[in-house]
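Working notes, structure below.
A single protein chain has been omitted; all remaining protein chains appear in their positions.
As written, the chains take the letters A, B and C, and residue 1 is the first residue of each chain.
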Amino acid sequence: MKPSTAYRQYHPKWYRTRVSTLWWSRRWSYLKFMLRELSSVFVAFYVVILLLQLHALRGGPEAYLEFQEWLKDPLLVVLNGISFLFVLFHAVTWFNLTPKAMVVRLRGKRLPNLLVAAPNYAAWLAISGLIVFLLMRQG
Amino acid sequence: MIDNSSSEMPSHDVLLVGGGGAGLRAAIAVSEVDPNLSVAVVSKVYPMRSHTVSAEGGAAAVIKEGDSLEEHAYDTISGGDWMCDQDAVELFVNEAPGEMLQLEHWGCPWSREPDGRVAVRPFGGMKKERTWFAADKTGFHMLHALFQTSLKYRSITRYDEWFVTRLLVEDGRVQGVVAIELMTGRIQAITAKSVIICTGGCGKVFPFTTNANIKNGDGMALAYRAGVPLKDMEFVQYHPTGLPFTGILITEASRAEGGFLINKDGYRYLQDYDLGTPQPKPVLRSMELGPRDRLSQAFMKELDKGRTLEGPYGPYVHLDLTHLGKKIIDTKLPFVRELCLKYENIDPVSQLIPVRPVVHYMMGGVHTDIQGATPLAGLFAAGEVACVSINGANRLGSNSLTELLVFGARAGRAAAEYALQNKPVSAGIEAQAADEKKRLEREFLHKRSGTEPIAVLRGEMQSTMEKSAGIYRTGALLEEAQADIAELKERFRQVAIQDHSHTFNTELMAALELSYMLDVAEAVVECALQRTESRGAHQRTDFPRRDDERFLAHSLVSHRTGDRPEVEYLPVTITRWPPGERVYGRPAAKTPPG
Amino acid sequence: MANRSNEPLLWALFSGGGVAAAFLIPILLFLYGLAFPLGWLQSPGYERTLELVQHPLVRLGLFLLCFLSLFHWAHRFRFTLYDGLQIKHLNPAINLFCYGGAVTGTVVAAYLLWTLP
Partner (left out) sequence: MAETITIEVARYRPEQEGEPTLQSYEVPFSKDWVVLDALNYIKDHVDGSLSFRWSCRMGVCGSCGMTVNGEPKLTCATFLSHYLPGPIRVEPLQNFPVVRDLIIEMTDFLEKLQSVKPWIVREDDPAPAKGEFLQTPEQLDNYKQFSMCINCMICYAACPVYGLDPQFAGPAAIALAQRYNLDSRDQGEQERMDVLSQHEGIWGCTFVGECTEVCPKNVDPAGAIQQYKLAATKEWFKSFLMPWSKP
């Protein structure tokens, strides 16, 4: 049973506006959302680079050198620069949103969002440091 | 767009006019008596928009050790200046805890003690702490809990945003209503075997009120026009603490938590009006926790002495919460802080809140017995629109929300029983409905000759009421008001309507509401004029004493077409508590009441 | 209940991918995409890299990174396409493209990592 609509049989002329295709450009917050969603494309882009790198590794020292040279192509550097900004954006938004999905309580009190997000950043730093350390250990 | 060819009249067993606290409680009660009874809830706003949503402070019911039903009854009766029917009050305090627990089971988020039990707070005029609260949004939480729970019952059909214009009465019993579906403008009769009016109060009859825009006394006028008397209409409650300009209420809970009322010299002036001596901590039934009528009257006397402050929206005094500290304010009174910050740009944690008395509640209403039944067969009423009466000459804060539950449930059960008698719909109903439709079209929708703007008439009515039926009244002013209201009713015949459309015609609604309010105003003025004594919220400067000889009685005012309304008196039911002196803030004197 | 959707699985993959990508990709991309090519830092050579990647834990890690990140992309991109461009009617095609792409990428990653010398 649908209450309240049951007797609304004489529909007046309702006016509906369609959401425009460019809805996401209407507001800064929507645009930010779209950019956040688009960051996923750059995530995938990086995975492709990674796969190419693995492929090169499989091909031996020669191929790997070639791959490294390829990465120096200015076009690719620019592209990677843009990608880097996007994945950075992804990481920051992602860490900030965690507290929304997870309510952490300490002695019955809900922890403020900032405190829940903070360990994310700490871990991020640690992991990044570890990777740099592993890669640079022997120069 | 209006379809009148379809003679299909929707019909139900029990029909509720109003989907506020009382209406929804009654609807559920009907369903619980018999799930096969079909219930219609007709409301001019979506139920969760009803005015119950604004109630802040709390709802009273005895639950704690050390409290007793007798004391709740006594507080209520003395608070009401012995105008309450004591059988009704006894039953009310008895059933209150059960109803409140029921609401707890339905999910109302009552504030709690650390051990998980329901918490209570003190309230004005109450000797014990017995007011249940959900922070300071009690009405909001109660209404949403009731509304959401009502969604569970399949037998309840809602007519959201349908505006009732008339009760259908034939063969001496009520058989349904005529209502306008606002969305389409369709005027439709809905029949029912019994009808419960739960339309709430009528604060909008006055200019400065805590009440929402929808509180226009609709149900009182509907009943009045159908020949049902209204009871105790002269008792209009002023709440001592409203924000100037908006009239937004600063809940009594702010005083219960320890707020002070101070005049322009920073002096706790209530001590000058026989309300006790100032103490740093709140003392029950004393000073700021005195009853609302006495506090509002004290304000007027301060005004006379020139000890109030003057602002752009009239005189005011200060409510001081600063000594409570941020923590108490944020946990117990967050909404007060929110409202002050928003509407006055004041932070009560560190600043004084400007307040003045404001029209708040109607003690009177449709005359009912303790089952919620009116003298008209099949018609019931509950909530603020009704007068059972448990509020007497002055309602105690936090009794109203409980009243919605107790008497909403009672009226629901009684109306269900009545509907089960299964009397058939009379043949004349359809013709009556057609007449009503013609009236609405003739007088409003199709009329283009009107000259009197709605806002002007409404404004004049409101200032008349404020001037003559306010906190202090005199015979002379009331007589003037009587003439003014009669004249306004005459002018209303020429009301101007610019909007002739059928789709969501809010102007038509405003016109109809104004006509209801004029009826209510007439009733208030008439009763106030006839009651030549002072009692509770009704204070006549020309008759300053209470007169139990003549007026320990309810006034019953009845509509007389083309003539002044007629007022009769019905003795107050006294069971255990003989009329006494109302004492606040000091031990009761032994002398017999005067 | 009967037609339990598989959204929770996809969402779990999306979230896992979000986490993995957030923690790992910025630094990796910074190093390999900018710091090494531009000579800000000395790039570790073939030997060193291979040695690292051969470690079973690193292999597993890289596999998960590829797998999850691709599903992260697939999920987000799918919604972006049909909210952003309002081409909901192309739903099946979009799903095929996104999840198909993710599956392919994952298989490739597995193959490459598995067959690494």
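Structural remarks
By our rule, a contact is a pair of C-beta atoms (placed from the backbone, for glycine too) under 8 Å apart; a residue touches a chain by one contact, two chains touch by 3 or more.
Given the structure is predicted, the values throughout are model-derived calculations rather than measurements.
For the chain excluded from display, the touched partners among the shown chains of the whole complex are A, B, C. If you put the hidden chain back, the residue from B:101, B:377 or B:486 that touches it is B:101. When you scan B:453, B:544 or B:578 for touch with the missing chain, the hit is B:453.
In the full complex, chain C makes contact with the omitted chain through residues 1, 4-5, 7-9, 11-12, 15, 76, 79, 83, 86, 88. In the full complex, chain A touches the omitted chain through residues 2-5, 8, 12-17, 19, 23-24, 26-27, 29-30, 33, 37, 97, 100-103, 105, 108, 110.
Taking the complete complex into account, residues 1, 45-46, 48-51, 53-54, 98, 101-102, 104-107, 109-118, 137, 140-141, 144, 148-149, 151-152, 160, 183, 212-214, 245-246, 248, 338-339, 342-343, 453-455, 496-499, 501-507, 510 of chain B touch the chain not shown.
One rule holds for everything that comes next: only the chains that are shown with their structure count from here on.
Averaging Cα coordinates per chain places chain A and chain C 12 Å apart. Computed from the mean C-alpha positions, the centre of chain A lies at a distance of 55 Å from the centre of chain B.
Annotation for chain C: no residues touch 2 or more other chains. Residue positions of chain A touching 2 or more other chains: none.
Residues 19, 21, 24, 34, 37-38, 40-41, 43-44, 46-51, 53-55, 57-58, 60-61, 64-65, 68, 71-72, 76-77, 80-81, 83-84, 87-88, 90-91, 94-95, 123-124, 127-128, 131-132, 134-136, 138-139 of chain A touch chain C in their complex. Per the touch definition, chain C reaches chain A in the complex via residues 17-19, 21-34, 36-38, 41-44, 46-50, 52-53, 62, 65-66, 69-70, 72-73, 75-77, 79-80, 84-86, 101, 105, 108-109, 112-113, 115-117.
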